[in-house]
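Let me give you the structure first, and then I'll get to my questions.
One chain of protein is taken out of this complex; the other chains stay put.
== chain A ==
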C-alpha cells in the first residue's frame, strides 16, 4: 500500500509541475505539451537500460553449477533405488 501511495504522490507532483509550466509560459507551450510523452519514453528507455546492464553484470557460478549437477545425479540415483518414477529427463 505504501508503495502505491509513493508512486501516486510522484505522479501528482509531476503533473502539478507540468500544469504549472503550462500556465506560466517559461518554456514555449509547444515544448510543454510534448513533455509527458517524453517522460514516458524516458521511463521505458531507463527500464530497458537497467535490464541490459543487469544482464551484462549477471554473475554465473560455474563451480556451483557443477556441484548442482552432481547433486541432481546423486538424488536421482537414490530416489530410483527407492522406486520413484522419473518419467521425463
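The working rule: a contact is a pair of C-beta atoms (placed from the backbone, for glycine too) under 8 Å apart; a residue touches a chain by one contact, two chains touch by 3 or more; residues count from 1.
Keep this in mind: contacts and distances are computed from a predicted model.
Colleague: UniProt names the one chain left off this complex as which of "Trafficking protein particle complex subunit", "Dolichol phosphate-mannose biosynthesis regulatory protein", "Probable D-lactate dehydrogenase, mitochondrial" or "Embigin"?
Modeller: The missing chain's protein name, per its UniProt entry, is "Dolichol phosphate-mannose biosynthesis regulatory protein".
Colleague: Consider the whole complex, including the chain that is not shown, and state which of A:51, A:66 or A:79 touches that chain.
Modeller: Per the contact definition at the top, the residue touching the missing chain is A:51.
Colleague: For chain A, enumerate the residues touching the unshown chain of the complex.
Modeller: 28, 30-31, 34, 37-38, 40-42, 45-46, 48-49, 51-58, 60
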